[in-house]
Each structure stands twice: as structure tokens, then as C-alpha cells.
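Every protein chain except one is present and positioned as in the full complex.
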Amino acid sequence: MQQDFLTILMFMLFGAAFVVLNMVAIGRLLRSKTKYTAQKSATYECGEPTFGGAFIRFDIRFYVICLVFVIFDVEVLFLFPWAVVLKPLGWLAFIEAFVFVAVLAVGLAYVWRKGDVDWIPLHGHQAPGARLSEMDAVAAPSSAVTAPSSNPAPVTAAADG
Amino acid sequence: MADITTSHYIVLSALIFAVGLFGVVTRKNTVIILMSLELMLNGTNLAFVAFSRHWGNLQGQVFTFFVIAVAAAEAAVALAIIIALNRVRKGVTLDEATELKG
Partner (left out) sequence: MEGLGIQLAFYSFAAVTIGSALLATMAKKIVNSAFALMATFFGVAGIYGVLGSDFMAVTQIVVYVGGILILLCFGMLLTDRVPDEFRVRSPRRYVGASIAATLTFVGLAWAISGTAWARLPHITDGSAEALPTTALIGNALLTDYLLPFEFASIVLLVVLVGAARVARGGTR
């Protein structure tokens, strides 16, 4: 079996060598020679002029999403050996894993209920209430039509700044 | 070169553990302390797997498996606490986290 790992290792080394050779050696040979300017060494950010440093505080919602990812990453890892032996062990093993997944589904339901997995692209920080109202507007545009006339639709659309 | 025996693996695991300990004691940033803690856990995991191979049974590997799962959980909780701490105090040096009341 160690031979199989050797194969994997060869693949990884080849991949690393491929990237490094292309980036460092072959690219240097092929690219045209240009003068080095300050503009050239600036950070490329989709063509936009950059502002601020790279070390800004990110939104806390990223962390909760990442947390959900890691928890279910570990869950999948528990299910790999289960999947291998499912056939010989039969229904009992299926029920055991079902309990396992059901318990974790409670956690998913919790973060879902708390709105951690809702991802509405916002232009800035907003209060949870404002987030909810915007979500309603996105989910059911017809509600804007049936809204009371004292609160016309253009105002609702402009309120999310 | 001598043949690779179990003691080679155990010495390596002790070495990783010692490096992790060094990081835990010297660093100030809580995130790096957490990284060093993961290093120490890796050292002990390696010892478990090495003994599992030494005795030719699975107990060490199953135990390592649970240790890895719990390590993921521990990292998740610790980072949540660090982020909550960062909200109260600017910067996350462990020296400032001397009170239990946020």
C-alpha cells in the first residue's frame, strides 16, 4: 500500500514542479522585457484602484459560515468509514449513521433559523431588522404591489443604503 | 542509516510536541498560540498512530481519529472566544485576557 502513496507523492511533486517551473523559469524566458515601474508592482484588484490595507477586519458572518463548513467537514470524515462498511453491516449501521446525521441536522437548523446562512449582499452593515425587510422584498416582489399606499415601493428600494 | 523503528516515530512526535510547547510559551498572539497548540496535538497523534502500528491493532488510530475531531471542535470554540475577546479589547494578546468578565 505504501507504493500507492508513492504514486500520490509523485503526482504531487510533479504538480508542484509544473507550477514552479512555469511561473519561475519558463515564464521568465518567454515574457517580453519591460521596464519595472511602481505601477507594475502595485496590487492587482480586478482592475480597480486599490484602497486600504489587506489586513482589514472581515465581517463576522464569514466566521460562522466557516464554522459550519468545518463542522460538516468533520461529519463527512465520520461518514467515510461508515460508507465503506455499510453493506456488510446492514440496516443497523444505517440507523446508527442516521442518528449521527440527524443530531447534526439540528445544528444546521439552528444556524439556518438564526439567519447565519442567509447571505444577502449588502453595501454596508445593517441592523437585523433592515436585513429581514430587504429579504422579504427580494423573496416576494409581489408584496411591494400589495403594500399599503402610504409606503410606496420606490421608498422601500431606496431604504437599503 | 538504521532501520526505522517505532522509537524513531516516537522521538519525532516528542520533537513536534517540544516545538509546539516552545511556541505556546513564547508567542503573544492568541491565534499563533492556538496554532502551536495544534502542533502539540499533532505530536501526540503521531505517537498514537505509531503505537497502533507497533502493536498491530487499531485502537491508537481510532483514538487519533476522535482526537482530530475534537481538535477541530476545540479550534472552532477557541477562535470564537478569540473573536469575542477581540470585540471587547483591541488586539488579541493573551496577556490582556486576565479577567473572566468581558
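Each chain carries a letter (A and B) given by its place in the written order, and its residues are counted from 1.
Convention: contacts are C-beta pairs under 8 Å (C-beta built on N, C-alpha and C of every residue); 3 or more make two chains touch, one makes a residue touch a chain.
Source: prediction; values computed, not measured.
J.: Can you list, in ascending order, the chain B residues touching the missing chain?
T.: 1, 3-12, 14-23, 25-32, 34-36, 38-39, 42, 45-46, 49-50, 52-56, 58, 61-62, 64-66, 68-73, 75-77, 79-84, 86-87, 90-93
J.: Just checking the interface: what residues of chain A touch the absent partner chain?
T.: Contacting residues on chain A, toward the hidden partner: 1-2, 4-6, 8-9, 55, 57-58, 60, 62-64, 66-71, 73-78, 80-85, 89, 92-93, 96-97, 99-101, 103-104, 106-108, 110-111, 114, 116, 128.
The rule we apply is simple: only the chains that are shown with their structure count from here on.
J.: Counting only Cα atoms for the centres, state how far chain A is from chain B in Å.
T.: That pair's centroid distance is 26 Å.
J.: With touch defined as at the start, can you tell me which chain A residues reach chain B in the complex?
T.: 60, 63, 67, 70-71, 73-74, 77-78
J.: Which of the residues in chain B come into contact with chain A in the complex?
T.: Within the complex, chain B touches chain A at residues 69, 72-73, 75-76, 79-80, 83.
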